[in-house]
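The structure under discussion is supplied below as structure tokens; questions concerning it will follow.
One protein chain omitted, others in place.
Coming up: chain A.
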Amino acid sequence: MTSAVYHAFSQKEAKEFDVQQHMGAQRAEAFVRAFLRRSMPRMSQQALEDHLQRKAVVLEYFTHRKQKEKRKKSKGLSAKQRRELRLFDIKPEQQRYSLFLPLHELWKQYIRDLCNGLKPDTQPQMIQAKLLKADLHGAIVSVTKSKCPSYVGVTGILLQETKHVFKIITKEDRLKVIPKQNCVFTVEIDGFISYIYGSKFQLRSSERSAKKFKAKGTIDL
């Protein structure tokens, strides 16, 4: 725009307007500036320059956005489809208590490593905190207290833990599904007995490691 302001007239235009063109570009510029300053004394230099330049305000800006390739998100299977796939089912011929005893040994080893060796004088609070975040697959759990009397006394190795339920295999090779709600479970490791209140434990094992548990005075079933 500046060039358009200080552009010299062509010959034809000069004749038409009867304008003499002897001034160079710089002199023209200086002249315009002085003139503007004289005619509008209140405006600052910067404001004058802006007016001359006539900056346009862009109201809308249309560009052709690049088409982002749609990321093919795998939808995953719904619970119904998962159940149909039977990924987590254990076949009857594999439902034997003796098969899972090595798993229990593994779990014991894992807990011992987690708690840096279970000595008789270890702090129970520390074990408690570690157990809250630990994985319980392979532990021997038993139900000590329950609102439903027929669940009381069920003992076995924990095979699977879902959000609301423990799947346990008992010594008689029976797969038992125990709901966590309204039950108190006992987990025993090397002489330390912990009671797990199932009503507060209703989380997937993967989510449990990230959850902070609040301390409560007493818990009634």
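Points worth noting:
Following the convention adopted for this analysis, a residue touches a chain if its C-beta (ideal position, glycine included) is under 8 Å from a C-beta of that chain, and two chains touch if they have at least 3 such contacts; residues count from 1.
Here, contacts and distances are computed from a predicted model.
Among the names given as "Ribonuclease P protein subunit p40 isoform X1", "WD repeat and HMG-box DNA-binding protein 1-like", "Autophagy-related protein 101" or "Ubiquinone biosynthesis protein COQ4 homolog, mitochondrial", UniProt records the absent chain under the name "Ribonuclease P protein subunit p40 isoform X1". For the options A:Gln95, A:Thr122, A:Thr144 or A:Gln160, the residue in contact with the chain missing from this view is A:Thr144. Listed here are the chain A residues that touch the chain not shown: 144-147, 149-153, 221.
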